[in-house]
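Shown here: the complex without one of its protein chains, the others still in place.
Coming up: subunit A.
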Amino acid sequence: MSCQFLLLLLLSVGVSAVEVQRPRGVPLSKRQFYEEGKPFTCLDGSRTIPFDRVNDDYCDCQDGSDEPGTAACPNGSFHCTNAGFRPTFIPSSRINDGICDCCDTTDEYNSGATCQNTCRELGRKERESLQKMAEIAKEGFLLKQQLIHEAKMGLEDKKAKLGDVQGSKKDMEAKVEALRTVKESAEQPEREAKERHLKAWEDQKALIQKEKDSARMAEVFLELDDDADGFVSVPELLSHSELDPDADGSFTEAEAQGLLGGVDKVDTVAFESIWSNVKEKYMSESNADTPAPEETSREEINEPVSDNESDQYPDDDIPEDEDDDDEEDEDDDRDEHDYKIPPTARTEEKKDDDEGAMPPYDQETQNLIDAAQKARDEFDEAERALREVDDQIRNLEKEISFDFGPSSEFAYLYSQCYELTTSEYIYRLCPFNRVTQKSKFGGSETNLGSWGKWAGPEDSIYSVMKYEHGTGCWQGPSRSTTVKLTCGKETVVMSTSEPSRCEYLMEFTSPAVCQEPPSLEISSHEHQEL
């Protein structure tokens, strides 16, 4: 340590204690350490000084204990008696700083500040508010008992219901299986009948196709046979450059000859054998300008698709919107949905049209189909019912096992929502589900967090709820909300704020947090303290 010494230069402010019993700023509990006339030992024991250096406005003790009534020590504290209200300590730095801190005005004894003694008023207000709170707590606690009772009943109901539903589930499973068998046995003959019908139709189609092909072949032969000599020759073929096998832009005689099967010309019979070489590429001379069919189909893609959609994509494919799906997810669904619309759907149908529609099923087949459809419908119905029961069971189990507080007193909040409207927004708290915010002037809802956990301090874990993973913030975290619960007769969202960007704070009252009010004797004792 280097050499240093402290030099007291001036003693300026004299000491004039307010109370005879003890130096200024000393609490009753420490009175015995400050004995008038006897040397004073710093409370940390570090040093003993003459008593006239207590409260002489110069700091002697490291712990500040020699200056309880002045601002001389940086770490000192001053005791305000605050008769009529609560006694308190303030940092020494607030003595004579011109600001009234103690309601009994004792901290401003030499600053020129004019302070009013407000202790009585404060005491009265505090007593009133304590009383009010006690009343609320009392009533709230009664309500809580009721809530606990209801929760208990509700829980039993739910458990009973769960039992019932689980029982009925077994029956339903059996029913589903029975209906499945019915369905399958009805579908077998249906399938066979349909296949038969289809085969007959396809055979007929092939026949028609073949006839069409022969007709076209004959037509083409006539078109190609420019000199009408009954033969298609190499030169006649060469006028149709689209037939060039390698499509290199020069259709040579050798290539034409090749197409004709190595000879110079063919008659109608021989043409039949080379028809397959020609028919794909051949372009009729009469309607060479008609646009290719693909273009038509491309135009169709852009047409609004509506009716077909639901047929092609039954509802099952669309994820059902669950309650806690937030809005963006819904958007996503819509988007995906749009993408799913197949561009080729209508085109194929059109082709069918070209070749004529399939003739209706005969009565026998139609009967089989109707029977199978009925079995399917019944099966689907039963299956859906089973799924619903599963959902019900899941929800019941979830609710039964949910942490609704030590006595399930928060259970009544489940599947409820509470709103608060501010100057700009409507806030909505759905306990154990999520918190949202919506502008009063319209616009979409913002998710301020989904149920996360109970997050109070260890000794009162059920005093704070935490909702997490809400809509993300620009350059920030996803939104989250802390809900502080306080005792109240009613269940109300009292206030919301955003103390930090995207971190919301909600004040929520509920009887469920009300604690048993202290017994009368204790509270009257407290009043004495005041």
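Note that a contact is a pair of C-beta atoms (placed from the backbone, for glycine too) under 8 Å apart; a residue touches a chain by one contact, two chains touch by 3 or more; residues count from 1.
In this text, contacts and distances are computed from a predicted model.
One chain of the complex is hidden; its UniProt record names it "Glucosidase II alpha subunit b", one of "Ribosomal RNA-processing protein 15", "Vacuolar protein sorting-associated protein 33A", "Trafficking protein particle complex subunit 8" or "Glucosidase II alpha subunit b". Across A:Arg94, A:Lys144 or A:Arg428, the residue that sits in touch with the chain not pictured is A:Arg94. The set of subunit A residues touching the chain not shown comprises 1-10, 12, 57-58, 71-72, 74, 91, 93-94, 97-99, 423-424, 473-477, 497-503.
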